[in-house]
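Note that this complex is displayed minus one protein chain, with the remaining chains in position.
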Amino acid sequence: MADQTLPIAGALDLTPIHHRPRPLVEWLHDWVITVDHKRLGILYIVYSLFFLLVAGVEAICIRIQLAVPNNHFLPPEVFNRFFTMHGTTMVFLVGMPILFGFANYLVPLMIGARDMAFPRLNAFSFWLTAFGGILLYYSFIGGFGLYGMGNAPDVGWFAYAPLTEKPFSVGHPVDYWALALILSGFGTLGTAINIIATTLSMRCRGMTLLRMPLFVWLMLVVSGMTLVTITPLTAAQVMLLIDRYLGGHFFDAQAGGSAVIWAHFFWIFGHPEVYILVLPAFAIENEIVPVFARKAIFGYPAMVAASVGIAFVSMGVWAHHMFTIGMTSVSNTFFVLSTMLVSIPTGIKIFNWLATLWGGKIRFTVPMLFAIAFLFQFLIAGLTGIMLAVAPWDWQLHNSYFLIAHFHYVLVGAIVMNIFAGIYYWYPKATGRMLNETLGKWHFWIFVIGFHITFDTMHFVGFLGMPRQIYTYEPDRGWGHLNMIISIGGFIQAIAVLIFAWNLIYSYRKGKAAGNDPWDAWTLEWSTPSPPPVYNFAADPVVNSRRPLWDLKHPEDPDWKYEA
Amino acid sequence: MKDVLRATITTSSLSEPPKRASNKVLIRPQMNFMIREHGARAIRLTTPLLIACAARSAWGDVPQQVPSIFAPESTPADSIFHLSLFVLAITGGIFVVVAGLLTWALIRYRARGDDTSEPAQIYGSTQVELAWTVVPILIVVVLFLTTARIIFAIQDAPKPKSALDVTVVAHQFWWEFRYPKLGIVTANELHVPVGSATFLHLLSADVMHSFWVPQLAGKTDVIPNHPNETWIEPQRPGLYLGQCAQFCGIEHAKMLLRVYVDTPTQFAAWVKDQQQAGAQYPQVAAGRQIFETHACTNCHAITGTAATGRFGPDLTHLASRATIASGAVPNNPENLREWIKDPDHFKEGVLMPAMQLDDHEIDELVAYLDSLH
Partner (left out) sequence: MLSLIIGECGIFTIFVVAYIYYIGKDLSGPTPQQVLDIPIFNTVCLLSSSVTIWLAERQIDRGKMKSFAALWGLTIALGIIFIVGTGFEWHKLIFQDGLTIRTNLFGTTFYSLVGLHATHVVVGLIGLILILLFTLTGHVNETHSERIQVWALYWHFVDAVWIVVFTVVYIVGR
C-alpha cells in the first residue's frame, strides 16, 4: 500500500530525478542562486540545524560552569555572552528559520502550488536572514578578536535598557545584536508576506480555505502575527541605535527616558514571538497525530478557531513578563486575566489531539513518539505557565530557574520535539530515503530522558530561589547538587543530538528508499515523488476535501461526504 | 550531608501552618483553611523528590541557608505561599486527569498485530467540544478571582504608621540602604525589626536591578527613573538571603543581599551603634591617613572624616558587617587585604579599581577599616 503510485495528477509518469555527478562549484552555485521553494526550505532547515549545534555548545559550556558552586570554567563576561547568544540564537537563528523552512518546503506542496507567490523575494529573505545570523556571530571575532570573546552581545536576549545604553555598554555588542536582528527581521517579514500571499492566492482548484491542511492554516496565522510583532522590535531597535549613535534619549534614564517602555516594546514583540514559535510546532503536530492514529483530526473548525484565537489573545498579554516591574494592581490584574484566557484555546487544542487519538489505531513510529512526548510536555509547560500567570506567585518565580524551566519546556519540550518529529516525518519526502528507525528510537529515548533530568530539576532549583543569568552561586544556597543533576541531563541530551546528526548523514547515504508515500498519509505533498521535482506537480491537482489522498485510497467512503 | 537533609527538612516541614506574628499591625485577608489543606498535600508530594535530589549532594559539608520560596517567614511571602499551594493543587489535578486520559488512550488504542484496516473516522462533536471549552473557562474564573484578591491584598496594603521606612538604592553591583528617619546609611546588609512592617522605597543609580529575598517577599524591580515600593513583615528573627534578580551587567551574580531580621532589642542596639560617627582609634591613625589622602574618598564615605564619596558603599561601620563585596566573601582582614589589592580577584569586572598601594600601606589601611565597628 505504502508504495503504490496514486492516480492523482502530478504523480503520473514521473521518474525520480537522476543525480549525475557534477563539479562541487556548480552544485554550490545551484544552491546559492536557487529560487525553488523546496531548496530554500532545505537551506533554512540546514542553516538552523547548524545554529542549533552552535547554541547547544554554548548551552553545554553554560552547564559546565554552573555544575558546581563558585566554578571558574568560564569568566563572567564570557558566560554573559554565552547565555545571551544562546537565547538569541535559539529564538532568531534556530526557532524562526527552521519553522519558516518547514513552511517554505511544505506550504506550496500542501496547497497544490508549484512554488511560492514570490520566489525571488523568497530567496532574498533567506539570504537576509542568513547574513543576519552571520553578522551576529561575526561579533565573536569582531572588535578585540577571539581574545575576550570579541564583541558578542552580553546583555541578555531581551536586552533591557538602560544596560544597553552607551554608558553601560561600551564597545559594539549591543550594536551587533540590534543590527543583526533588524536584518534577519526583514528577512522574516519577507517570508511572512510571501506565505500569506501564497496561501491566499496560489491554492489549487477545490482547495477552499476550510479545506487547507491545518499546517497551512497555522503557518498563515503565524505569518500574520509576524507582520505585527517583528515590526515593533525593529522599531525599538532603531530607537536603541538612535540613542547609541545619534545621542537620542529614548531609553536614557538620566534625561527622563524610560527603561520601562523598552520592556513594553520588547515584550509586545517577545510574547507573540513565543506563539510564532509554538504555533508551527502545533502545525507539525496536526499533521503527524492524525496520520499515525489513523483518524481524521478531531474538530477541524475548532482547531482553526483556536489558532486564530490564540493569535489574537497573545497580542494582549505581553505585560505578564513585567509583573515585577511595578505596574499598578489594576493593570497587573488585567494581564493576569488576559494571560489565563490563552489557556482556553490552548486547552481546546490539547483535548482535540486527545480525541484524535481516542478510538484510533496508533502506530508508534519515531515521528509519532516525538509527537506524543510533545503532548505530555506541552501539558506541563501549559500548567507551569498558569502558575507564572498568577501574578503574586510570579513575583517569586519570575527570573528564577522556574521560569527558565517553564520556557525550556515550551521551547525544547514542545517546539524542538516537534521539529524532530517533523524532520523524521518529512525527511523521506525531501531526500527520498527513510531515516533509520533504530537510531531514531535511541535518539528519542535518550533525548527525552536527558530532557526530563535537566528541566524537571530546574523547576526545583527555581523554587529554592536561584535567579537566572548568574554565572556562579555560593555553596551555602543549597543549589549545588541540583545544578549538577541539571548539567548531567544536558550532556545526555547532547549525546542524543549527536545520534540524530549521525542519523541524518547516515540515512542520506544508506537509508532505505522511501517511495512516494511511506507513512500512508493523506495530504497532497505525499502524492508527488520523493524528492518532488522542481515543478512539484506535473498537472495542477484538484481536491474535494481536507484529505485528498484519503479520498483516492478510499473511494468507497470519501471524506467530502462528511464535510459540511 | 546531614546539613543538606536538614535544609530540605525545613522545606518539608512547611506544611505546618506558619506562625502568626504577635504584633497585629497589618490585618490581611487569609486564604481559607480548606485551600491550605489541599495545597499542603500537593507540596508533600513534591518534597520527597527534593529530598531525593538533595541526598546525592556532594557539598553536604557547607552549612546551608536555602532561600526557598516554600519557607516563607514574612507576610507577603506567606500569602504568596498559600496562593501557590492552591494553584499547585488545581494544576496538579488538571495534570493527573489529562495525562491519565492520554496514557489510557495510548495504551488502549495502540495498533495491534497486523491489523491494517482503518479505524472509524470521527470528525468532531459539538457537544463534547463545548464541554471542554466550558470547563477550562470555569477553572480560569476561579483562579483569576483568587489571584486578583491576593494582588490587591499585597500591592495595595495600607502602610501602618509604625512602619519602618528604608530607601534602597541599587548600584552596579551592590545595595545601598538608607534609613531616612533614623539617619543611617549602610550597604548590602539590611537590618529590620521582627514583627512589624518595613516599607522599602526602591531606586536605582544606574541600570535595572531587582530586589528579591524569597523568604520575605516576591521580587520587585529596581528601575532608574521609576521608583517602586515593596514591603515586608518578617515573623521570625534570623538571616535571610537574597540577591539581584534582574541581569544588571558583568557581576550580576555577585550582587547578593543579606537581610537580618532582629528582635526589637537587637534592632534598637544596632540602630544606636550605626548612628555613631566612624570610630577613631589613635593606633590606626596611619591607616586613616592613607584612606583620606588616596582616591578612596572619591567613592566612599566615613562619617566624621573627609571621605564623603557616594559611588561606593558607606564604610562608617564596615567592620560591623559580616561580608564585603556585596556578600561575595566574609569580612575578615585577609579578604579585605586581597580586595583592596585586586578587587577583580573576588569580583571580576567590579567598578572599584585596584589601588596600587604597597603591602605596608595596605596593612595599615586594613587595620583602620577593621576598626570601624
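When the chains are written out, they are named A and B in that same order, and each has its own residue count from 1.
Just so it is clear, contacts are C-beta pairs under 8 Å (C-beta built on N, C-alpha and C of every residue); 3 or more make two chains touch, one makes a residue touch a chain.
For clarity, every value in this text was computed on a predicted model and none was experimentally measured.
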I'd like the shown chains that the missing chain touches, ordered by label. A
Just to verify: which one of A:141, A:179, A:202 or A:242 makes contact with the chain not shown? A:242
Of A:93, A:212, A:230 or A:386, the residue in touch with the unshown chain: A:230
For the chain that's not shown, point to the residue among A:47, A:217 or A:250 touching it. A:250
Using the document's definition of touch, tell me which of A:54, A:192 or A:281 contacts the absent chain. A:192
Chain A residues that touch the omitted chain in the full complex: 189, 192-193, 196-197, 227-232, 234-236, 238-239, 242-243, 246-250, 255-258, 261, 265, 268
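One rule holds for everything that comes next: only the chains that are shown with their structure count from here on.
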Could you list, by residue number, the parts of chain A that touch chain B in their complex? 1, 68-69, 75-77, 80, 154-156, 160-163, 168, 253-254, 256-260, 293-296, 298-302, 324-326, 328-329, 332-333, 336-337, 340-341, 343-344, 347-348, 350-352, 354-355, 357-364, 372, 375-376, 379-380, 383-384, 386-387, 389-400, 457, 460, 463-465, 467-478, 480-482, 484-485, 554, 557, 559, 562-563
Within the complex, chain A is touched by chain B residues 4, 7-8, 46, 49-50, 53-54, 56-59, 62-70, 76-77, 79-80, 83-84, 87-88, 91, 94-95, 98-99, 101-102, 105-106, 109-112, 115-125, 128-129, 132-133, 136-137, 140, 143-144, 147-148, 150-152, 154-156, 172, 204, 206-208, 210, 212, 214, 217-221, 223-226, 228-229, 241-254, 256, 327, 348-349
